[in-house]
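Have a look at this one.
Excluded from the complex is one protein chain; the other protein chains are retained at their positions.
Per-chain residue numbering starts at 1, and chain names A, B and C are given in the order in which the chains are listed.
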Amino acid sequence: METFLTILLDGLQFSSYLFIVSAGLTIIFGVMKILNVCHGSFYAWGAYTAAFFIGKFSDMGLPDALGFLIIIAAAIVVGVVLGLIIEQGILKHMYHRDEVLIVLATFGLFLVLEDIILIAFGTDPYFAYQPMALLESVEMGGVIRDVYGLTLIGVATFVAVGCWLLLNKTKWGVILKAVIFDREMGISMGINVPFVYTLTFIGGAILGGLGGAYIAPTISVAPGLGTEVIVLSFAVVVVGGMGSIAGAAIGSLIIGLLRALAVHELPQVELFVVFAVMAIVLVFRPEGLFAPAKPRKI
Amino acid sequence: MTKSIIAGAVGLAAISAITFGAGVAQAKDSITIAVPSFLTGGAAGPFGIPAMNGAKMVADAINKGALPAPYNTKGFGGAVASIIELDEGGGGTKQVAEYRNLVEKRNVDAVVGYISSGNCQALAPVVEELKQFTIFATCGTPRIFEEAPRKYLFRTMGHATADNVAAAMYVKEKFPNLSSYTGINQNYAWGQDSWRDFDLTMKQIMPGATASDKFQFPKVFVGQYGSEISALSLDKAELVHSSFWGGDLESFIFQSSARGLFKNKIGVMTVGGTAAYRLGKKLPNGLIIGARGPYGILVKDRDTPLNKWFIETYKNIYGIYPSGPAYQYGQAILAAKIAYDKAGSDATDEQLADALRGITFESFSTTIEMSLGGGHQAVTENGYGVTKYDDENGENVVTDVKFYPGSCVMPPEGVESVQWINGGMKGAKC
Amino acid sequence: MTSAAPILQVRDLLKTFGAVVAAKDINIDVSKGEIVGIIGANGAGKTCFVNMVTGYLAPTAGSIVFEGTELVGKGPREVTHAGISRSFQVSQVFHSMTVEENLRIALAIAENRGVNALRLMESDALEAKCSDVLRRYKLEPHKHMTVSVLSQGIRKLLDIAMAVVSEPRILLLDEPTSGISVEEKFDFMDVVMGALKEDNVTVLFVEHDMEIVERYVSRVLAFYQGEIIADMAPDKALADNKVREFVIGKRH
Partner (left out) sequence: MLRDTTSKVVLFGGIAIILLGAIMPNWIVNQLMFGFSRALAILGLLVLWRTGLVSFGHAFYFGLGAYTVAIVDIQLGVTDVFVRLFGGAIIAGIAGFIIGFIMRNYRDIFFAMLNTAISMVLYGIIVKTESLGSTDGFAISLPTIFGIAPETKYPLFIIITMIAMISALLINFYLKTTVGRLTTPIRDNEIRVEYLGFSVAHAIHLKYTISAVLAGGAGALMAMSLGQVDPDSMINWTVSGELVFITILSGPGNVIAPFIGSLVFEVLRTYAFELAPQAWQLIVGATFLTVIFFLPGGIWSLIAKLGRKKS
């Protein structure tokens, strides 16, 4: 029972992490049909910005609780600034080009942004442990857990519910769904598609930044942390179905829970879980578990 | 930030100057030494940069003749060395390609460096193929000199077997009644070799302690260990062994100390030394840490003139105490000087190799005997200590430091590490 | 005319999309050499019928036998191989290539089936055939122009020319004159029908324009709500009450 609870919590915690980092990727893909490789850069920039200011504020003697504000602010600032620069400065001029070229452009941007991090923040890792230390830890199921890690589950739920409400209960959701289903139809309905694109990209970027900013207090924020995230979030999106939020949620849960189970019961296979799930889905349902509907084009 | 841009620009200019100058310098009043280290990626901050700093500091002092005796002669066999900084990131294959460029295009005189065991493993045959005098500074896999005899390749520090045999011995001394142990190591050669050597040694010297069957092998550079820490917490084992290093090590220490893992369990971190200066109060007390030999925090109080010079100069330039990698790169550069001094600045690669083969020399913190692998692999002492936060000075110290002589923790010439441990470590002189 | 053995036999064809019945009880025999006009209001099931015969849509039930071979279950490519070609209401051509390149690739595919597709495409024989088709369909003046800059009429000509290079025995034309101006339509149809007569192809074409139907077809099939309500000679059909009410109705 103890083990079961621990596996469940570990799994949910890891799933939450996966969901937060992959939600932005799948939203951008769903609406804009762009596989945004520099999503990893949003994550890294979010983590660096948060860690940098949490450290600075702490040095200045300000209360550690401000850390949570910084995390949110870092995600928004990174998302808006980077998202706006990249979408308006680069991607906007490419929408008439091949989608794959856009992927390549985001890959180029990823490389550039990686090195700009090095130049801006240096190679020394940053530590922003204050928010995690503030929330201390509790014992659950015979295991001490940091409360901060558990709040991740809350953040993920918040993001998931927020996305659902946005898509299903607002006028914006109707517009988004129209554009997701068929861009041309959206244009013919009089939707300002370029504007929708800009907002979507910023929204996705904020989620990417949030992933990094929220994780920052638990890790050593060091160069290169964006590369790993792309692989993981991509795996989630492929399993769930590219462009589907529900898919990303289910994909995260499957991978997260299975991985936790493996770590506890059979650590030797832990490493294969993500890729085994991915391989099985690719063989039986190459479009993913929740592939969004596509319009007929003839 | 402006500073780093300026520094970058100056570095760029310097490197281009070196590059264009390299071809012309035939008279051998100057030599070029390529120093590869992690300049990008997660390993740069805790490992790559201190390593590079150590190398540059020592090379600079040698050029000026500023090292303490007996190394106070100017230059490398009289020649001034310029350092080419190289990034070690990108994987073994990329490093092989870069190494070929270094030797065949940029015509460097010596290559001194490398941190990753994977890179060293990939480069060893290429070093021999290109017949280039090369010193590996930090990488740990014992296989390099056990697989094949090397002629141009040297390593001036002990290998992973020493780290883990010494760790097991230290554990036996401190916790003779230990009943069980487990581990968390990265899933590649370094982590696998480390765990294997520790596990096998424990079976030999502490047969009463059993290994858990749920030891963890997460992927390198993942940085998230939530589930693993839970699993380790639930594991009944009393001790956790880890060879984590760099960013992974620091992330793991954060996450595990927030969850009180080391309140109930003994932690053994074979590369923990690099974190001691950097993490300050965030490092839990009572961790058993090593520094892959007598380096960094373990030798902070060694009072030899060479060690005092090293610590003081490093602290003056970089503002912090030198950690293990700084020592390891520094002593590898020192070894190059010794070889050049002996063979002359215009020596061939062969002559340089002859000069270094099998010698014994005093490095900054310890005595290095090039006595394994046909005189190419160093044997040094290896030690461990227990962390303690010193509130008075606001820094971490280690207590109960104990060193084991090299002949005690490394196999004798001609015996492979695993066989040696499994055979009951015959010939160990402790 | 109907005395010869039918080349195409359609029996009890049914197509439903959920609750919607797009085609029902369709029974037709077409003989070699016939020119059949298919008429009907929008949504009467004409294009659906063409799509089923050419393998683009699978019928829900029924059979389509062409020269003794069952076509149901075959895709567009197999139907083409069997000897049935089609043109499209909106011309389906390679818009970023020139007229000549379009024809060349169409000819090459028709000539080089299977492993032969790995032979060099260009040959003197291919060039000769290509200029012959260009001449017969009066496409010569446009041969070096990229399709996307050409008028709808030229594109339709090209569309039809590409459909016949595989030398089909039956050709289905889906609204050949749609998008073509009233002044040009007879010239256009004269070119097409003249060229097709040379090839001795059986033609079925969907048409809205009764003038065209009257002038070119030998037999009319009138569709209404997925069913055939009339199958007769054109003069009779155009006089038929049901046809006048449901097909031509308010148009005229």
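Heads up, the rule we're going with is that a contact is a pair of C-beta atoms (placed from the backbone, for glycine too) under 8 Å apart; a residue touches a chain by one contact, two chains touch by 3 or more.
If you're wondering where the values come from, they're calculated on a predicted model, not measured in any experiment.
For the omitted chain, the shown partners it touches in the full complex are A, B, C. Residue B:G92 is the one among B:P68, B:G92, B:G344 or B:P412 that touches the chain not shown. When you scan A:A44, A:A105 or A:I180 for touch with the missing chain, the hit is A:A105. Of A:L5, A:V138 or A:A279, it is A:A279 that touches the chain left out of the display. Although one chain is not shown, part of subunit A still touches it, namely residues 33-35, 37, 90, 93-94, 97-101, 103-105, 107-112, 114-116, 118-119, 123, 227, 230-231, 234-235, 238, 242, 271-272, 274-275, 278-279, 282-283, 286-287, 298.
In the full complex, the hidden chain is touched by subunit B at residues 8, 12, 15-16, 19, 39-40, 85-87, 90-94, 96-98, 100-101, 104-106, 117-118, 121-122, 124-126, 129, 187-189, 192, 219-220. Interface residues of subunit C with the unshown chain, by the touch rule above, are 54, 75-77, 80-81, 85-86, 92-97, 105-106, 108-113, 116-122, 162-163, 166.
Note that only the chains that are shown with their structure count from here on.
Taken together, the touching pairs give a contact graph of some other shape, not a line, ring, star or complete one.
The distance from the centre of subunit A to the centre of subunit B, each centre being the mean of the chain's C-alpha atoms, comes to 36 Å.
Chain centres here are Cα averages; for subunit B and subunit C they lie 78 Å apart.
Centre-to-centre, using mean CA coordinates, subunit A is 52 Å away from subunit C. Listing the residues of subunit A that touch subunit B in their complex gives 2-3, 6-7, 9-11, 13-14, 17, 114-115, 118-120, 122-125, 127, 129, 132-133, 137, 142-146, 148-149, 215, 218-220, 222-225, 228, 259-260, 263-264, 267-268, 270-271. Those residues of subunit B whose C-beta lies close enough to touch subunit A in the complex are 1, 4-5, 8, 39-42, 44-46, 48-49, 89, 187, 214-219, 221-224, 226-228, 230-231, 233-234, 246-247, 250-251, 254-255, 258-261, 263, 278-279, 282.
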